[in-house]
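Shown here: the complex without one of its protein chains, the others still in place.
Chain nomenclature is as follows: A and B, assigned in order of appearance, with residue numbering initiated at 1 for each chain independently.
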Amino acid sequence: MKNQTSAFHYTQFPGKAIAEKLIESALFYKNSPRYDSQKGQGKRLGCIFLNPSLRTRVSTQIAASNLGMESVVLNMDKEAWALEMKEGAVMNKTTVEHIKDAAGVLGSYFDFLAVRAFPTLTDQQSDMEDEVINKFIKHTGRSIISLESALRHPLQSLADHVTIREKSQKKKPKVVLTWAPHIKSIPHAVANSFAEWTLGMEYDLTITHPRGYELDSQFTQGATIEYDQSKALKDADFVYVKNWSSFEDYGKIHHTDPAWMLTESHLKEAPEAQVMHCLPVRRNLELSDEILDGPRALIQNQAANRVFAAQAVLSHLLDLQKP
Amino acid sequence: MKNQTSAFHYTQFPGKAIAEKLIESALFYKNSPRYDSQKGQGKRLGCIFLNPSLRTRVSTQIAASNLGMESVVLNMDKEAWALEMKEGAVMNKTTVEHIKDAAGVLGSYFDFLAVRAFPTLTDQQSDMEDEVINKFIKHTGRSIISLESALRHPLQSLADHVTIREKSQKKKPKVVLTWAPHIKSIPHAVANSFAEWTLGMEYDLTITHPRGYELDSQFTQGATIEYDQSKALKDADFVYVKNWSSFEDYGKIHHTDPAWMLTESHLKEAPEAQVMHCLPVRRNLELSDEILDGPRALIQNQAANRVFAAQAVLSHLLDLQKP
Partner (left out) sequence: MKNQTSAFHYTQFPGKAIAEKLIESALFYKNSPRYDSQKGQGKRLGCIFLNPSLRTRVSTQIAASNLGMESVVLNMDKEAWALEMKEGAVMNKTTVEHIKDAAGVLGSYFDFLAVRAFPTLTDQQSDMEDEVINKFIKHTGRSIISLESALRHPLQSLADHVTIREKSQKKKPKVVLTWAPHIKSIPHAVANSFAEWTLGMEYDLTITHPRGYELDSQFTQGATIEYDQSKALKDADFVYVKNWSSFEDYGKIHHTDPAWMLTESHLKEAPEAQVMHCLPVRRNLELSDEILDGPRALIQNQAANRVFAAQAVLSHLLDLQKP
């Protein structure tokens, strides 16, 4: 959690020590959701969505409520209007309000802001700068919690690692992140963030995908990149299935090869493998029904842990704000 | 309320004994809305809308609040994405998440789920199976409350029967359900449910409509079907006005004959008739202004009773969940 304008933010992997603390805290809250039911009393969380959400919105609201915090949801795109991002823009087109004005106002209304802002997948520079979330950080003067930005989805990754902690028999499990087919151009945030966390936790990470689907190397340094999916999957303890669009040929779809869809037959040499996905999942396109409905699937566990991941982060931010 | 996966659901007429109890409970809460203001403390109600709502959403939220329950609204179609219903579907089209995954996750976040899902009016088989609400029941593991499904609108019907109880001079009133013209293809749920409840309460029910507008007979067995509207209306105590599309020629509009619109002149031989409608009503198409704004109208009473109907059902479900 980096410190800027005297606020603390949760927008990326917070370092192994804090990550460990957050995992333990999430597991504690899973057991005693209302233990700190007064901790956030009088504090307000603004949940600002520039994109749709199911799990993220609901789990964050419940996490806040478990801590006695009030949350207010604003679907910026649907209930308000389009934000201008560009500094110095002459606003004579479709954007109605500059992010610096909106972020400033929201910062005066809330104690914390949680923000979802997907990448453009067309303007690589803006996406790589994580422009929207960073402009919120710059102009709001409040602690920002990422509900998925262009580059990362750190509450998802925390929930994923809470799940791995619950389900792992080993201290250093073999984790495989495998690309899956999809018909739409999908962001890199979940894959980036999961790689960043898994490496940050010092687990053994293998990433497998067709050539041309290499992720931004800033998130994968230290991982084994293996283009042969079957080699990659061998002896895996955890297999994270996820589609992403090309990073090199930015936002494009090169492959939709159904052979990359994970099925039971892919896991013959990984008998212990437990399978993860962040949801929403395209059944029988990314992952087969047999896996999703079978005993290997941790998908519902991950989703349930979203509440306690968010609760751990909010609780940590409340601690940091104490005088 | 049928029992499945160890949860109780409110999706249809619950039998006369429970219906009587719910009506009495609603009338009690109407008099003392906050009597049980702690009863639902710590419980969460997820209100999932696949279709628009005014009264249903607001009255359900207020009912929950009167019982100290927290409610969270999710407009699935607008704030999230389209759900896949088909088992085994290869999801390479427009649906983003399978109902079994979404229902499972929502079940892990909430204690109760209230779900609105209109019929397709094109896929009769899916509608007759009440597919969406039954898939929520199957996959969520929680008590489901129908906020109107393809087949029924049981919170509306409870509010309607609370209103009849308040306004009836007789133990066994003559109730007439009369079809009204409309320009759009309208679901059968309100009509089905009102018939099911009125017969279940052992009142005298006459249903009148043009030929070709027969409702699904599973809901009307025991009612008098009378194609002559004026004969049907004679000596009515309560006249429920409602449009529905054809069931036989599924979802189609055959008549828009303005002669079927209820006006004062239709009620010459029913001097005591009180007039009901579930709202929203198309004025001067389904029902005339003179009736809606006159002393016969119970429409605002029905709408006001929606709060206490929902409160009675939630209170009953809380009782059933007690250890």
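By definition in this document, a contact is a pair of C-beta atoms (placed from the backbone, for glycine too) under 8 Å apart; a residue touches a chain by one contact, two chains touch by 3 or more.
Keep in mind it's a predicted model, so treat the numbers as computed, not measured.
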Residue of A:Glu84, A:Asp127 or A:Asp237 touching the missing chain in the full complex: A:Glu84
Omitted-chain contact residue, chosen from B:Gln12, B:Ser25, B:Asn75 or B:Ser245: B:Asn75
Subunit B, residues in touch with the chain not shown (by the definition above): 34, 49, 52-55, 57-59, 61-62, 65, 75, 78, 183, 279-285, 289, 292-293, 299-300, 303-304, 307
Subunit A, residues in touch with the chain not shown (by the definition above): 42, 44, 46, 70, 72, 74, 76, 78-81, 84, 88-92, 96-98, 100-102, 104-106, 108-109
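Note that only the chains that are shown with their structure count from here on.
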Rotation angle (°) superposing Cα atoms of subunit A on subunit B, nearest 5: 120
Whole-Å gap between the CA centroids of subunit A and subunit B: 39
